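Structure provided below as structure tokens; questions to follow.
We show some of the complex, not the whole, and keep each chain where it was.
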Amino acid sequence: MGGYGDVELIAKDGKRLDGRLADELRPITIEVGVLPAARGSCRMTWGLNIAEVAVYGPMEAHPRKIQRPDRAVLDVRYNMAPFSTSDRIRPGYNRRSREISKVTAEALESIVMVEMFPRSKIRVEIEILCAEAGTRCCGITAAAVALADAGIPMKDMLVSVAAGKINDVVVLDLDKAEDNYGQADLPVGIMPNTEEIAFLQMDGDLSPEEFDLAMEYNMKAAKEIHKLQINALKSKYDGGVE
Amino acid sequence: MVEIVPRLLKDQLLKLAEKNDRIDGREQYQRRNVDLEVNVLTNAEGSAKVVWDGTIVYAGVKFEIRTPWPDRPTEGSLMCGAELRPVANLKYEPGPPSAESIELGRVVDRGIRESGCINMEELCIVPGEKVWGVMLDIHVMSDKGNIFDACALAGIAALKTAIVPAERFDVGDDHPLPVSKLPIMASYRKVGGRFVYDPCEEEELGGDERVHITLGDDGHVHSLQKGLKGTFSTSEFAEIFANANEQANELREMVEEKVN
């Protein structure tokens, strides 16, 4: 975290620079079936973030040494397009994107019924086309929808969302400016039905009480986002929304 | 990448060709539906999205300030990259850029660069010290055939809508990137023994060599590329060369309409 606690990000009326309250999400849209070449796909906009996800498979896992005799592996790539940020990013995976890919794969493996597809591989390609803080949550949330769109059996949906701390106040869903000058970021991946946690990271500084409040915000937001996921899937398959 | 030549598909394409038919019912030189949208990416200084039937491509433009090359002190530079990423199709695998990916990027780059659509002298800020570097990146999201034309189209449209972010770099006022021409690519594939325009996924899988032609506003050719195993005669080439001009004119009109 930037950790510059002295930049004023919350007005006297408790509203944030973009007018949101402490526990309010940025606007979100979710659409499925957007990439014709993929078996399943999802486009998610979250504030100014844009993520598009393609799912391929299940297919035979190769090279052989990545095969697991008792389950499928998820081959996940999180990638930021060169034009997705203010300064151009060199194409190719860096250490950050490789770590995010790893933890995303592990989170998704926790919800996909991987035991149904031994020795196989499911490819999940997460492309960040526009990045404005919170891209890993956006990518995980969209990937879970794309897996469902591909018809991959899952135990539960997965929603990822982050709470954080700015100006010593716990708030939900940091945007770019808040992330730059924020004091903490706590992204989690929540299974909306069981409330179990499949993904967890955090950096910055949180007291135990702040941590609890941040988790509370995340839990509540996960339920909201889950509805949008369901609606997006329904609007494709039922031809309408809830 | 494993090349599986589906014998049955090849036979089917041959039979269709004998009746002058195509697998998706199009005529030999008929284009699929193409949709172009510009200014679609907040963080890019210029952007475009092309939905070419099932093929989807994004292009984004970024700028940097750099020192000019000593032998060309008043010229900026254009870098154009297009990459075949695994998101776009089951057949693309992760790893360092394949030869296919490098060819795509270089052919798209040459078509734009050699048309002279950007006057490199106009990218000079302070001679010998500061020039603009224009970085055009093209991202293929879904490949259902003919990504070359889709990439070229997205690329020139993104450039055409780009705003030079001079204020952010503290070197004057923001202004549109001067792009004086609209080079357009037209791609042909030999399928069942004759060339067709705008090949779809099955035609690429069961077809033979391909030819890419980039034409400028005045009908001059700026870039040619023959790809894959196969040969053709000069008269075959003359026919598609003539057709390419028609295709380019139609698509150029679409770009002009969208960017203004």
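Going by the order they are written in, the chains are A and B; count residues from 1 in each one.
The working rule: contacts are C-beta pairs under 8 Å (C-beta built on N, C-alpha and C of every residue); 3 or more make two chains touch, one makes a residue touch a chain.
This structure is a prediction, so every number in the text was calculated from the model and none was measured.
Visitor: Please express the complete complex as a composition formula over the shown chain labels.
Guide: The complete assembly in this structure file has composition A x3, B x3.
Keep in mind that, in the parts below, only the chains that are shown with their structure count from here on.
Visitor: Let me have the rounded angstrom distance from the C-alpha centre of subunit A over to the C-alpha centre of subunit B, please.
Guide: 32
Visitor: In the complex formed with subunit A, which residues of subunit B make contact?
Guide: Touch list, subunit B to subunit A: 41-44, 47, 53-56, 58, 60-62, 64, 81, 83, 85-90, 94, 135, 137, 139, 141-144, 201.
Visitor: In the complex formed with subunit B, which residues of subunit A make contact?
Guide: 34-38, 48, 50, 52, 54, 56, 59, 75, 77, 79, 81-88, 91, 123, 125, 127, 129-132
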